[in-house]
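Everything on this sheet refers to the single structure shown next.
The excerpt is restricted to a subset of chains, each kept in its original location.
Should a chain be cited, it is by its letter among A and B, assigned in written order, with residues numbered from 1 in that chain.
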Amino acid sequence: MALPKLPQDINSNQKMKYLTIEWLQSRGVTMADIATLVLEIQQQYVPGLQLEDCMESVDRVLDKREVHNAVFTGLALDELAEQGVVPQPLLDILKRDDGLYGIDEILALSIVNIYGSIGLTNFGYLDKVKMGIIGEVNGHKGSQVNTFLDDLVAAIAAAAAARIAHRYRDQQESLA
Amino acid sequence: MALPKLPQDINSNQKMKYLTIEWLQSRGVTMADIATLVLEIQQQYVPGLQLEDCMESVDRVLDKREVHNAVFTGLALDELAEQGVVPQPLLDILKRDDGLYGIDEILALSIVNIYGSIGLTNFGYLDKVKMGIIGEVNGHKGSQVNTFLDDLVAAIAAAAAARIAHRYRDQQESLA
């Protein structure tokens, strides 16, 4: 799979966000896919939560520089492993998505932490049950290397869900 | 519930481990309860895994000073909240096990990290589905405050499972 064409000189946050979204799409994941995960895990806690609200929360998470950097790094490693240019023994580790590798979870954690530790539980759950797009991405065991992609997607969804939980509380408290 | 009687002068690691186990028991959780969780989440990955192996792994996790300190701190907060001596507004937060508190997950993470990030997924999963003793402990919504207890137990189980995964790999590789 080809990398998205990138302008030579990228330096504003908005451009970085755009590139992050584009890169996720080029690997097969849309913002709507992630928002669907958020809705599924958060709707039992927030009455009346809509997909639209979840889209907006995913969008806010994707504003963050930490998220751009984690996504760029993880997806670059997935792609460079596909191209076979990653040096050994890392190449084999990435290609077989070694369950003891752990660096994929580490990058994901840097995204989850942005809205605090309450996202940890949802991240672990999503990663374990391989819900929705995460399962699809994880199942692509052909030529594609998705060692980082599934964890990054679970982390963005967990962060967006944590953001909704915080905002719902703020709203409840301002009404009280 | 009364605290276990403690010798005045505690300073060896073995005594600390003994106190950690005793304190967990006084809150209603035995090592066998935790080992049962480990077996349930790890048996699909390690052929022939026995409860005894899981007990041994929980025992090794409980050797660690970081685990003692996290357990002492979390359970002290649970008990002091029960006694009503924790200052406000923290007292109310602990008593209602506020989902946005997050410090319980933070302490748990310090246990999970001992065997690396691969424990994160199991921790999140256990915490979400409230498996076995975690669900029992979480359901005690009478006079007992168990805000930290359930997360600590999930973390010890996740760490013990990660330890088994590492050792199983080592064993496989030495046979290869």
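Here, a contact is a pair of C-beta atoms (placed from the backbone, for glycine too) under 8 Å apart; a residue touches a chain by one contact, two chains touch by 3 or more.
Being a predicted model, the structure only gives us computed values, none of them experimental.
Undergrad: Total copy count of the complex, if 2 are in place?
TA: If we count all chains in the complex, we get 4 identical copies.
Criterion: only the chains that are shown with their structure count from here on.
Undergrad: For chain A and chain B, what's the span in angstrom between their mean Cα positions?
TA: Centre separation, chain A to chain B: 28 Å.
Undergrad: Where on chain A does chain B make contact in their complex?
TA: Interface residues on chain A, with respect to chain B: 45, 99-103, 105-106, 109, 116-118, 120-129, 165-166, 169.
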